[in-house]
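My questions will all concern the structure given below.
Removed from the display is one protein chain of the complex; every other protein chain stays in position.
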Amino acid sequence: MLIFALVLHAAFAVLLPPLVRVLGARVFFVASLPPALAVLWALSQAPRIVSGRPISASVAWVPALDISLDFRVDALALAMVVLVSGIGAAIFCYSVGYFHADERGIGRLASVMVLFSGAMLGVVTTDNLFALYVFWELTSVTSFLLIGHDDRKEQARRAALQALVTTVGTGLFMLVGFILLGGIGGTFRISELVADPPTDSPWLPVALVLILVGAFAKSAQAPLHFWLPAAMVAPTPISAYLHAATMVKGGVYLVARLAPGFADVDPWRALVLTVGLATMLVGGWRALRQDDLKLLLAYGTVSQLGFLIVLGGTGTQVAAAAMIGTLLAHGFFKSTLFLTVGVIDHQTGTRSIAALTGIGRRMPVLAGAGALAAASMAGLPPLIGFVGKEAALEAFLPGHVPAPSPAAAGVMLAGLVVGSILTFAYSARFVWGAFADKETVSERRFQSPSWAFVTAPVLLSAAGLLLGVAPQAADAVAQSYAAPLPVGDKPYHLALWHGFGPTLGLTALVIAAGALLFAARRTVEQAQKALARWPEAELGYHLFVHAIYAAALSVTRRLQSGSLSVYLGVILATMLALPGVRLVAALVNGDLRLPFGSEEFRIWDSPLEGVVAVVLIVATIAVAREHRRFPALIMLGALGFGVAGLFVLHGAPDLALTLILVETLTMIILVFVLRRLPSTFNVRPNGWTKRFTVLLCSAAGTFIAVTLWLMTDARTATPISGGFAERAEEVGGRNLVNVILVDFRALDTFGEIVVLATAAVAVASLVLLNRRSRVMEQNGAETPEENGAETEDAKEGTAGPRAGIGTKEILGNDLRPDGAHQPNEGGE
Amino acid sequence: MTILDYAYTATFVMLTLGVAFTLFRLVRGPSVLDRIICLNVISVLLVSFVAIEVALRGDVTYLGLMVTIALLGFVGPLIASRFAERRAHDRG
Amino acid sequence: MSAPGFILVIAVAVLYSSGFYLLLQRSLMRVVFGITALGHAANISLLLTDEAITLPPLLTGHEGELSDPLPQAMTLTAIVITFGVTTFLLALAYRVWLGDGNDEVPNDVEDRRIKQLSEPEDSA
Amino acid sequence: MTAADWVTAVLMPVGALFSLIGIIGLVRFPTLLSRLHAATKPDTVGVILILAGAAFQLPDIRSAAPLALVALFQFVSVPTLGQTLGRVAYSRGMAAPEHLVVDELADALKDAEGAEPEQPETG
Amino acid sequence: MTSMIVRAPLHWLAAQLPTVLWLTTMWVLLWGDLAIGTIIAGAVVASLCYAAARLPVIPVRLRFRPLRVLRLASAIGLDLLTSSVRVAFHVLWRPRQVRGAIVEVPMRTDSDFLLAMTSSALSLVTGSVVIELNRSEGVVYVHGLPIESERAVARLRRQARTTEELFAHAFGTSEDIAKFEHEAEGTDRKEER
Partner (left out) sequence: MNLLLVIPFLVPLVGAAVTLLLRRTPRAQQAASVLVLAAVVVDAALLLAKTAGGTVATSQAGAWEAPLGITIVADALSALLVLVSSVVLLVVLLYAIGQDIGGLSRAMPQVFHPIYLVLTAGVCLSFLAGDLFNLFVGFEVMLTASYALITQAPTRARVRASMIYTVVSLTSSILFLTGVALVYGLTGTVNMADIAEKLGAAPEELRMVLALLFLVVFGIKSALVPMHFWLPDSYPVAITRISAIFAALLTKVAVYAIIRSQTLLFGRDDISAVLLWMAIATMIVGILGALVQDDINRVVAFTLVSHIGYMIFGLGLNTVAGIAGVVIYLVHHIVVQASLFLVNGLIRQYVGHTSLRAVRGLTTVSPALALFFLLPAMSLAGLPPMSGFVAKVALFKAGIEAGGWLVYLGVVAGVLTSLLTLMAIFRIWVRGFWGTPMPDMVEARAQLRSGSSRAGLRFTTAMTGVMVGVGITVAVMAGPLTDIAFTAARELLDPSAYIDAVLQKGPS
């Protein structure tokens, strides 16, 4: 069923775009079906899951690499499914009202959103590290596409890429961490790893840190949080769904998923608690000064995510329960708030606190829902937010918990209280900013939203209330999830009322201080402005990207010279550096010995060899030194005769014969080409470059010759050709070379003929056929598609690729002030 | 060593000297025409060398080769000289 | 006894060196010369894997040691292949001449453009 | 030493000597045209003598046929090449008048130029 | 030239057929076997060489007189030998002072074939190289070496004409000879005068 739900998401993603023509924006109703189905199914299975019998399913994909789509829905997964699919379904319905029917790319949007929904469902239900990564990165990519939905805005493109690079980049760390973890754990099933963590491996901390980096970035933990506020350029339903309710919870989920097994492994807890707390405080502080409601919520989300990371990563029962409560709470209230802002924005055209007034009066239902959600965020009873926060404070009460040291717990508790105060303050600020009547602001004209548009926020905020009033449902999930964790003094349950105790006192403190902070909002704002602005985290990203591009440019412009001779020189140098150095080293070490002085050493086997060698040497050097084409050609001919002589000498008349034939043909062709070219080569001046070239080439040539000498000297086995003589008798041939060519190695000969024929066709098409097209051109029979090189050559850089669409027009003058050439101009 | 062997050696030595002188002219030039002549001479020398080989071995294997060298050994220089002629023409 | 005489080792070294040197020149014609020289060098290398003074590999009943026919067969194939490819290169030189009026291998245009950049085009 | 051996022993060194002297001429003669003479004529004689010498070492007369063919080629190639090279050398002004007793071609060309502005047809 | 091949290969081939055939025969002769492959390869090579060398088109129209040919051959052989010796002598003896001459030799035959043969032979013998052949006027310009005096010039001219005569008698058709002898009379008379 789960797999069916996933497949259904994918299928709908394909189906939706064509449906847009028929349904318009109502296509989102259709889109809500798969998540709705998923959440209904999950809820129907809830009793069984909560009772400790998770649902499993599996699809093999790449078993040899342990990549397999294993699914396992336990309590934590159940909570996440409810969030992901439940909120998803609601937001899809909301989108029907939010998007206009003529919105650009609405089909694509719906499709990608459903894909995201499916991917997120996969993230939270899979039990295989690789499968988790698969779905994880699918959410990154879909998020990228959704942030960049309004791709004509520079800001949107930039934010999308930034989010993608950050999350996928850190995701790579996570992937390596996964591979390490699975490698040392001997399995890639998460449940097995958590149940039996490979704690004795020295690599475990490394793996965990890598994984946490990925999780932190996904959940926008400081200092990697910068991408999330920037991502708010996306349409509000997307912000609400991905960047508040679900995707950003991925990191939290992963931390919570692994905490039961790994929370006690250093440096897990230290890392999670520090980063989480810092994020909570930074986010809360920044939220206090935002004017854009959406940004206010975004920073609030950052803060809340820090809070959740702290809770999920601590690895105690109480913290775990608190995490479940807060997770659900945040999902519901934050999506509500975003949707509320969406409605306000949609109707009034602004999200600026400074421009809004009277909204509460004009849209009371919406305001009610928003206020309720904000209350939950602020941690007021009887909402689920309150339940969660109570549990969170309880989790760090000194002495109550076994895991963090008492001192650390004290610090954490203080931090959480401060964070909660900030949260209360910005929650209040939100309600005031969105709904209050402000005298200084003039009221705007706008229409009331349709009921369908408001339904989703109302329902979602109601869910928060419902869960708060009846926390048993959440508690059941929490207990089921927390069961394997170390127990404190006494079992803890999510509930509205735990009696008078330190936590209630702290809550009171939070409310009081928060209210004070809200009341003093002017002062706070001024204080924030007055404080020296600390470096924005985003700056780090920009520096990173700039460094990459700068490095890329400086490396590439130095290496990629564009000069063929340099390329070939480097190739020769590489040959010297690899086998060359190896050979020299072996010679120096005495592992190899040149045949000097051995019995094998001979100047020549026949004085004739000396004659031939001298011819070869003199002719070759002459060719190389000659800078006039024609004399060089003659020397080359002499060289050919020299080689032929060597062939004769070495008992290879057939070779000599063929060579002379080929040489003659080459000379004929050369002459034909040569007669068109200038009589001398452009010779580079003598200088260190030339000297270096000579040195390099001599070294390369010497290397090969010496290697040949050594190889032939070291031959151990007799050549296989002994067999040919006997076999040749069978075939009836007397010339062994011929027999080999036409019989033993006929395939080579065949290949040789193919090469020759192909070269002939190539030459013909290069020389003859194009000549014809030149004639055509002269006759004025010019069609842009068929004409050959000549017209195009003339127009290089501006040549129109086809059908009258000139590159010039496309590129425009301003884009190419220098008239730079297109390397591949001319299309096909 | 028989007289014949001495004859071969003498022939060989003289031809080798010939090769040396030809190479000298080939490299020195000065004109391309000199080089073309040298190219032809080299091919003729090659024929001569092969002829010694044939005589030494009393073997008919190389005869075909000799004909080829004689034929093609002059085609190359001929083409080159035709080309030189054309060049001269173009310039003049 | 299959290692060649020293003078031929030197000849091979010179052939390869000069071939490489020609290859590194800008004129395509010299590159062709280089390829030809290198082709000779490689063919000689193949042939030098066998004893020097031997009879042609013919089953004529003559006394004496026959040459190893396999390197010869391979050389023969290689000669023809090198010829075909060289011819193509010459045709290419002809084309270059048609376009540029010379036979030089110019530097890549796009590389040149990038070389002249002082700042990366996309630095966020 | 058979009679054939004796013939070979005489012909070959003599041929080689011709060749060598011709080649020395190639080095020593001052003008291109004279070098052309030196390189072609004695060389031809030399190679033919050598070929003849080789022919006497062959098992039968039939197998000497290709040697005759080689000689024939030599007869064809030397004039053809000589003529072309001579013409080129002359037209390039490499005939070196100081080494010529008379140059009737130059006279003819001068006459032709004077009479009608048309060059004698070449080839 | 190539363009000609491309434009009308068949026509071109037909025109050159005899020469190509001759070259092919040579090829087959040198390979020593009459296999189809050899013949085809020979034809290809011959055509290529022919095309490349741009040999003149020779309309073959001749006779063959064995005795005369023999005489011609021996005469040429002897000439070749003596001229070689002379050149060889000068190679060794003060080569820097050797002088030559370019001599105009009016030819009497109007057969292109005989003209070509003669000029070829002239290049071989008598220390001469034909450097210019004016076919329309039937004049060849011969470079002779060594030439010290006007007398040597005359000798060279005479020798050239003798060679022409030998060729005409060996290979010329009867008309050729007839025409030749007719013209020869005239020239002789001229010389006598």
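Each chain carries a letter (A, B, C, D and E) given by its place in the written order, and its residues are counted from 1.
Throughout what follows, a residue touches a chain if its C-beta (ideal position, glycine included) is under 8 Å from a C-beta of that chain, and two chains touch if they have at least 3 such contacts.
Treat the numbers as computed from the prediction; the structure is a model and nothing was measured.
**Q** What shown chains does the left-out chain touch?
**A** Missing chain, whole complex, touching shown chains: A, C.
**Q** Using the document's definition of touch, tell me which of A:7, A:195, A:414 or A:551 contacts the absent chain.
**A** Looking across A:7, A:195, A:414 or A:551, the contact with the absent chain belongs to A:551.
**Q** For the full complex, which residue in C:14, C:52, C:66 or C:81 touches the chain that was left out?
**A** Among C:14, C:52, C:66 or C:81, only C:81 touches the chain that is not shown.
**Q** Can you name the residues of chain C that touch the chain not displayed here?
**A** 2, 19, 23, 28, 31, 35, 38-39, 41-43, 45-46, 48-49, 70-71, 74, 77-78, 81, 84-85, 88-89, 92, 95-96, 99-100, 105-106, 108-111, 113-114, 117, 120-122
Just so it is clear, only the chains that are shown with their structure count from here on.
**Q** Looking at every pair of chains, which has the largest contact count?
**A** Greatest count of contact pairs is found between chains A-C.
**Q** Can you figure out the chain closest to the middle, judged by Cα centres?
**A** Measuring from the global C-alpha mean, the nearest chain centre belongs to C.
**Q** Could you tell me which chain lies farthest from chain C when each chain's centre is the average position of its Cα atoms?
**A** A
**Q** If you average the CA coordinates per chain, which chain's centre is most distant from that of chain B?
**A** Relative to chain B, the chain with the farthest C-alpha centre is A.
**Q** How many angstrom lie between the CA centroids of chain B and chain E, rounded to a whole number?
**A** Whole-Å distance between the two chain centres: 22.
**Q** So what's the Cα centroid distance for chain A and chain E, whole Å?
**A** Measuring from centre to centre gives 81 Å for this pair.
**Q** For chain B, what residues touch not just one other chain but two or more?
**A** 12, 36, 38, 61-64, 67-68, 71-73, 75, 77-79, 82, 84
**Q** Counting only residues that touch at least 2 other chains, which ones in chain C make the list?
**A** Expected reply: 55-56, 58, 60.
**Q** Show me the residue ranges of chain C that touch chain A in the complex, using the header's touch definition.
**A** Touching chain A from chain C are residues 1-27, 29-30, 32-33, 36-37, 40-41, 43-45, 47-60, 66-70, 72-77, 79-81, 83-88, 90-95, 97-99, 102-105, 107-115, 117, 119-124.
**Q** So in the complex, which bits of chain C are touching chain B?
**A** So the residues of chain C touching chain B come out as 55-56, 58, 60, 62.
**Q** Under the touch definition given earlier, write down the residues of chain E that touch chain D in their complex.
**A** 26, 29-30, 56, 80-81, 83-84, 87-88, 90-92, 95-96, 98-104, 119-124, 127, 129-137, 139, 141, 143, 145, 147-150, 152-153
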